[in-house]
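These notes are about the structure you will find just below.
Here the complex is missing one protein chain, while the rest keep their positions.
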């Protein structure tokens, strides 16, 4: 097939995002699809205008990883008027379902609750004071992962979040904020760390080490994304668990598009990717080696 | 150099710093406790000094740039580029010192570019440096290919996360470089010449000052300072994060320079006061972190605190206080403070 | 109206303190209707400060003002304009980015409904400028015109603002004789309308030509008010200075005796200055004469490298030199005291000490700072020899009075001990005492073997010290006078002869 597909990516704000871009390009190439890539530099307005430009160019289909859930109705309508199917990646939007073909996403709330559930099981009723490193204030992963985690531990009075502050999804802020947690609470009084992404957890691990404590042992660490460095940390015993957010959203999306364009098959409205839990029980070293090349 | 005038110059910053630290003490009683734990000093005050390092380093160059009536928006991006350069060099197996020198060279080149646009092409500094601010982060990502480039080189890591005699290396680096720069500009004629071109470039040029070279130099210094900051930040997290390293840090640096009592319109400057400004900002950040407030309030708190600091420092308020204090005709007062003209 | 005995403006007890200075101390001034009142005093006496206190620029520290019999308290320039006081402040204060017409009418533009009536405004501007004898396109930006035109625009603006009082702070400093004549005729018209005019200047001839009374300030205090038809110039001078101005002997000017220092061959720039030739010897003063805009400033700038020449050669001590910028010039021992001290001379926020040392330091390079002791020595030396009035050496130069700023600039260049000193309007805005001091200084420098090139609008001045005078017209060298030929009349004739010649052609 010589399809031309437009892909509106949010940006390249994290390693995970870069991996998603890489994987998408690889998947398109493997199928012989011409991919028009547009980086929105974290701005919704750029994404909307990119979509409009795709429509003006007359692409065959559009992939979009929306930066935020709201605000897409108008431009999706325009796409529909021009008979261009749109597939959402990573996240659904607050728009009527008929405006897009399907959404390939993970369930952010679910990820949070997997993390919470892991901690519940791990502590097995023992008291635990938790510190939380939130993502960027206002971003939907931060909100949903917080909600999911809180839901999971809400019935367990032995688990308590004692401090929660934003680490902006970055390594350096993760480290800085963890440092202040350690001082404010006293390292020995913290039993677990929940970070909304692995980068912050990796930063926090360094802070914990510098404070003379053993990450993974003195303080349990669970985070989300399963980037290579998190697997490495688990392999080294410095981290306990991570939940995978697969960067391969494009594979299922392109499959669905293929089927729709070639045979008119309507895909389901929501294709959920797996939120797999990785712990020390897995062969993290091997996974690390495998994922290293994916552009994380 | 350590004269009465010097103390008088930095007095407002010292007082403000004292007040902010006191607020820290209020929200966290153990704020001033410093312990010696596994070979390093450990405590909130140390954290403030350590975490203030990037801003403080940026401040050194930014103060000089602002003194020439310029501004350097690109420092955050230059940090990212330098961090990425250093990381990719050690990952390629180079010796850490080579990597650092490489990063500093790249920083200097970035500064040269800015200086070229400002001094030779005569593009307004804010726009000239905006170009590198936008493109620079792309360059940094080009080097790391969008990933966080991690490394395990002990030598490099030591610059960001290590200690010397128990004191975190970044603290030593910024105090050393800041002191060096402050000493250097005041012991040579550089300080005066920089101030002169900042106040009136036409006059300065006619007086025989080579304003172009000076302007370029100032931006190069700013680039190098940013590079040092970038290396430290990367070393601290053992990885070059091209996306986030130094993001929006240029604003903090500019803020610090202004809190340091330096005019954005160029002219008179004090590097030491700017450094105090950087530490004041970091103390405000520390206050926010220690207070345990939900993160939604971070920005509001920061904005209000900074506003309060700036209002207290504003020349107008200073003048009011001065008037309230001195009811007798202000004849024998300080000849340096210019009289305020009535403004209404 | 003119017979109304209540004064137009009466101010008593005006005081103004600046940190370190009492700028005005219990000053009283009375302006009668239809009177032209001179305000005189040395540089730094407080003339400009008094004006600023009267017009609400400065908040005064004491004193009462009655205008037209009513107590007033101007809070801002805007307010005083509304009260009917039009003012030209000392440094030309207009906006270079606005057009001439906009400058002239800012704040009281002719309106068409809610909109500024541009066409009417331009027409009105054209008309009012014609009264001052200049015919220009008022829709062009002010910055397109030379300082003299700007000065006239500022005056025209103030004149239109002044319903009751017109204040002119050194309006004639950069004006030509003809323009001064026009200005005076306008002032006389205003006087006939009963408006009170305050006239500040250092040209006593002009004072005696046009003013009725004079108030003299010294060190912030009024030392006397005189009816001018009852006193002589010497009376006024001794009142201003507090001493007699010793009459300097007119020493015979040395013939250009020294060795050849600098040869300028065919120096010029297209559109700016036609090729210019000059040989200048050590111990020689060459004057540059010409009308406004004749290219004197351009000549000075080209020689100094402030503007890069398109063609021409310079030979110093018979060796070719290349001057691309002021730095090169300074390195070859040149010095230039520019005409526009506000934008090209002073570095406002730097202290007087730093301003004096600036050029010397720039020449030494930043790596070799001049020691503090040496700096203080140099600064103090020049403050003493040039009699610069200041509270202390650390005060920013922008706080000095205009004339004292000029002296500091002179000091800056003298400190570099130049071989060749170019002075562009060195005595502009300088009081009569300092004026003669500077002339004496020029003589002294010449005796010490320095070569000087002096551009000046004051012919008498050139006559006193120049060995040779070069006359410029329309950016061209049109004549040269030497030795005994140099008289005011001859200079004027040289300029005019050329004009007639052109007229015939």
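Before moving on, here are some points about what is shown:
When the chains are written out, they are named A, B and C in that same order, and each has its own residue count from 1.
As a working rule, a contact is a pair of C-beta atoms (placed from the backbone, for glycine too) under 8 Å apart; a residue touches a chain by one contact, two chains touch by 3 or more.
Note that in this section contacts and distances are computed from a predicted model.
The protein name that UniProt records for the chain not on display, among "Multisubunit potassium/proton antiporter PhaF subunit", "Ion-translocating oxidoreductase complex subunit A", "Sugar ABC transporter permease YjfF" or "Fumarate reductase iron-sulfur subunit", is "Sugar ABC transporter permease YjfF".
The chain that is not displayed touches the following shown chains in the complete assembly: A, B, C. One of B:141, B:169, B:222 or B:283 touches the chain omitted from the figure, and that residue is B:141. Annotation: of C:30, C:76 or C:364, C:76 touches the absent chain (contact as defined above).
Of the residues in chain B, those that touch the hidden partner chain are 71, 121-124, 126-127, 130-142, 145-146, 242, 251, 254-255, 258, 263-265, 296-304, 306-307, 310-311, 314-317, 343-344. Seen from chain A, the chain kept out of the figure touches residues 6, 9, 11-12, 18, 21, 35-39, 41-46, 48-50, 52-58, 68-74, 78, 81-82, 94, 136-140, 143. Listed here are the chain C residues that touch the chain not shown: 57, 76-78, 81, 89, 93-99, 102-103, 106-107, 109, 111, 114-116, 118, 139-141, 144, 157, 270-272, 274, 474-475.
The working rule: only the chains that are shown with their structure count from here on.
Chain contacts here run in a simple line, from one end chain through to the other with no loop closing.
No other pair of chains has as many C-beta pairs in contact as B-C.
The chain with its Cα centroid farthest from the Cα centroid of chain B is C. Chain A and chain C, compared by their mean Cα positions, are separated by 71 Å.
Averaged Cα coordinates give chain A a centre that lies 34 Å from the centre of chain B. Listed in rising order, the residues of chain B touching chain C in the complex are 187-190, 192-193, 195-196, 199-200, 202-210, 214, 267-268, 329-331, 333-339, 341-344.
Residues 12-15, 17-19, 21, 134, 137, 163-166, 168-173, 175-177, 179-180, 183-184, 199, 202-203, 206, 210-212, 229, 295-296 of chain A touch chain B in their complex.
Residues of chain B that touch chain A in their complex: 28, 30, 37-38, 40, 42-44, 47, 51, 141, 145-148, 150, 161, 233, 236-239, 241, 243-245, 286, 289-290, 292, 294-296, 298.
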